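Then we have chain A:
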Amino acid sequence: MINHLPILQVVLPLLAAPACLIFVRARSIWLFTCLACLLTFGISVALFIHVSDVGPLSYEVGGWPAPWGIEYTIDSLSSYVLLLVSAIAAVVILAANSSLGPELPERQQPAFYVLFLLCLTGLLGIVATGDVFNVFVFLEVSSLATYALIALGRQRQALWAAYQYLIVGTIGASFFLVGIGFLYALTGTLNMSDLSERLVEVEQQQLLAVAFGFVVVGIALKMALLPLHGWLPNAYAFAPSIATTFLAASATKVSLYLFIRLYYGVFGAETVDALLPVSIVFLLLGIVAVLAASLVAFRQSDVKRMLAFSSIAQIGYMAVGIGVGSTLGLQASLLHLFNHAFIKGALFLAVASVVYRTGSSQIDAFRGLGYRMPWTMAGLVLASLSLIGVPLTAGFVSKWFLVLAAIESGLWVVVLIVLVGSFISLFYLWKIVELAYSKSDSEANTNEAPPLMLIALWVLVIANIYFGIDTRLTVGASASAAATLIEGAPW
Partner candidate 1 sequence: MDFFNYWVVIALMMTGLYIVMAQQNLVKKLLGLNIFQTAIFILYISVAKVLGGTAPIYTESATLYSNPLPHVLILTAIVVGIATMALALALVVRIHGAYGSIEDDEIRDRSKQ
Partner candidate 2 sequence: MLEQGNIVSHICLLVGAFLILSGGLGILRFPDFFTRMHAAGITETLAATLIIVGLMIIAGWGIVQLKLFFILLFVMITSPTASHALAKSALHGGLQPKVKNVVDGDSP
């Protein structure tokens, strides 16, 4: 049975999505979706344990051996990201039914769950597959589902945001397709491990550079690296809150995973850097992203938008980690990928609770909420601390590793940037917290968020603290993944 888990990981939500339409009532579809997400999470846990105990798994879809058929490979890196994505999905979907109530008419809710499952399928497929064209297919599954999810937002700007993201996302995916087309012309294969072997023998350096360029730009568009981030703020600000929570915690992370997988695992970082200055560009763009996006976040009056810009800044940190270029840097990126998902998930879920109660995500709506929604706001404060990087939270661990990596490589600028970025985030998050705990005119009767939303929020918050204290799982997994990718060492 364990042998079939790599494919079941993807096929389970894949088949659950159309099966949703059997049910009529939104509530039963929600329960069904929860069940599917929990099972998916269970599979990813089993895979994670298996991979860390026994070793990587490979699966030949259709029974055809690797370069001819499609191969699914689960190694330490992919099992780590699979665990993350399916955990986020399972937690977020718990809160979905309550959160959607005021944000989406009941007749539209079934579509939300179907699209949610499809998006999850796409993301899991990208992570699990070992075939570059299969990546494209699942990239499009998740992207199309995402566009539709964003368009479900209440305001008309949601439609505009969805359209903009659709154009940018399609260009990104098309660039990726062009890149792998050139690679196919040069090597004759689409399988990742086969590709990495055959790329070494390719002599046409300029064309190889162009192919890498297309792939890197395509993925950078999807992961919203700084100059290509334009689609993200509107998409996050106007999508239904629960969709934003899921996307912010998973979608850009999966794009980053894809970049890491191809850049280190398939193309080889040294090969690429000999042709294109990718790591330097990532370092510079990451630094600019951390500073600029944090400053822009400070100026936002809509909290969803503020957190969206904060996400762009956090992607900057991950880019910096890659740009540092060492094993430790990559490990810091992977750690931040994991931890930031829980941080942003918790923050956006707290905002979703506020939207549920007040109907607004403007910063003024937070006035006095510290007294009316004590648990939600306490969760928000803890998650904010984690985002800033206070010790004993998950955010601290990843920033600590980033600083270590920078010191190891002698990049003192990066240390400075991390500190400055954290300070700026302290300021913009303080704006929220200060308002939330300032006395408001209205009576301070408690009006807490629905229990399921609170539970989901606190699961994420506790995860933040847990991974800040007990770092064995995250540090261990990211260390082995980074070592495997860079040194080809056995995990």
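Candidate entries met the following condition: all candidates are chains of the complex that A comes from, given by their letters.
What we mean here is this: contacts are C-beta pairs under 8 Å (C-beta built on N, C-alpha and C of every residue); 3 or more make two chains touch, one makes a residue touch a chain; residues count from 1.
Given the structure is predicted, the values throughout are model-derived calculations rather than measurements.
Shown alone here is chain A; of the other chains of the complex, listed as 1 or 2, the one that touches it is 1. Per the touch definition, chain A reaches candidate 1 in the complex via residues 133, 136-137, 140, 144, 147-148, 151, 156-157, 159-160, 162-163, 166-167, 170-171, 174, 177-178, 181, 184-185, 190.
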